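With one protein chain withheld, the remaining protein chains of the complex are depicted in position.
So, chain A:
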Amino acid sequence: MDFRPVLNSKKITLGIVLSVFSLFVSVKAFAFQEKNAAEPATETKEEGKFDPTETIMEHISDSHYFHIGGKLAMPLPVILYTDKGLEVFMSSVFEEGEKIHEGKYYKYALIHDKIKAVTGEDKTEDATAKVYDLSITKNVASMLLSMVILLLVFLSVASTYKKRAGKAPKGLQSFLEPIILFVRDDIALPNIGYKYARFMPLLLTVFFFILINNLIGLVPFFPGGSNLTGNIAVTMVLSVITLLVVNLNGNKHYWAHIFVPSTVPVWLWPLWWVVELLGIFSKPFALMIRLFANITAGHIIVLALISLIFVFKSVAIAPVSVAFVVFMDVLELLVAMLQAFIFTLLTALFIGTAIEEHHH
């Protein structure tokens, strides 16, 4: 497969992606203008109160809208898998939770940015309906964006490697090669050993996936700012992948250590099994919580510092806030890389212990 034509038109592709995004944006902006004109009174009333908790929670949790600034938001596709069939529509139909959408099978309302099947205008939940929300939410859109970036970057780098075989790295390639070598020489090799090559694709994908999404999360404006790697669902999937890879590759020494530990007296074995089986799950569980907590905490701190300006309702506090936010952002930049590194390192370490030949 030759990706060169794709890569040559990298800028064009990016342009298309951005223009598709902005298309939705303009439609939504128009919709909001209408709404604002209709209800000016409620807007001014809500402006008086500022609840930092609500604002922060809104920013770090998933949404069916991709907010851009002010009341400007990009509607996202809603995909619902119900017991009667699939429903697909744009989230703009809810008008920020104001309206109830009459779907093909049920009536839907957006309650606290969650889609629920409702019985009528009073927004009481329809208990009989089984609705699974598979929408392209803000986090999914952000993840797709990160995928596009990763694919463009690494397929182009791969083609550079093919073109410049045996030569010194150049451009983007020379920027990424040390990172790839870092993953290989400082993460995979020391922890997995000579069989590292088999796990390199996974480790590299995990590393760059977490890194790029951590970094996208740090970008304060559209299309960044989503709290993807600080979402428990994402970190759960990643750690389940680690769990599966580690245990599916576990050799007989690994399982023998868990089920027939030769150095442990037989009467202790049941207790040992409980502890070891807990260990199997607690290790990926710690991975899940670590990444989630670190990234979410970073977002919360930055948002809390920004919220200070609105809590005090003073511009004077802004320089202090901004100074702290800049400091936190720099720290978060470190954390973004550190967490990608730690997640990959621990994955490599767990794989290493599972496939270790010599056992003691």
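Annotations for the structure displayed:
Simple rule for what comes next: a residue touches a chain if its C-beta (ideal position, glycine included) is under 8 Å from a C-beta of that chain, and two chains touch if they have at least 3 such contacts; residues count from 1.
Following the convention adopted for this analysis, contacts and distances are computed from a predicted model.
Among the names given as "ATP synthase subunit b", "von Willebrand factor type A", "Succinate dehydrogenase cytochrome b subunit" or "Two-component system response regulator", UniProt records the absent chain under the name "ATP synthase subunit b".
Only one residue in the set A:L202, A:V311 or A:M337 touches the chain that does not appear here, and it is A:L202. Screening A:N191, A:N214, A:N231 or A:S307 for touch with the missing chain picks out A:N231.
Checked against the full complex, the one of A:M74, A:I100, A:A117 or A:V157 touching the unshown chain is A:V157.
When the missing chain is restored to the complex, the residue among A:E95, A:D133, A:E276 or A:E356 that touches it is A:D133. Looking at chain A, the residues touching the absent chain are 1, 3, 57, 60-62, 79, 112, 132-137, 139-140, 143-144, 147, 150-151, 154-155, 157-158, 161-162, 165-167, 177, 180-181, 184, 197, 200-202, 204-205, 209, 231-234, 236-238, 241, 292, 296.
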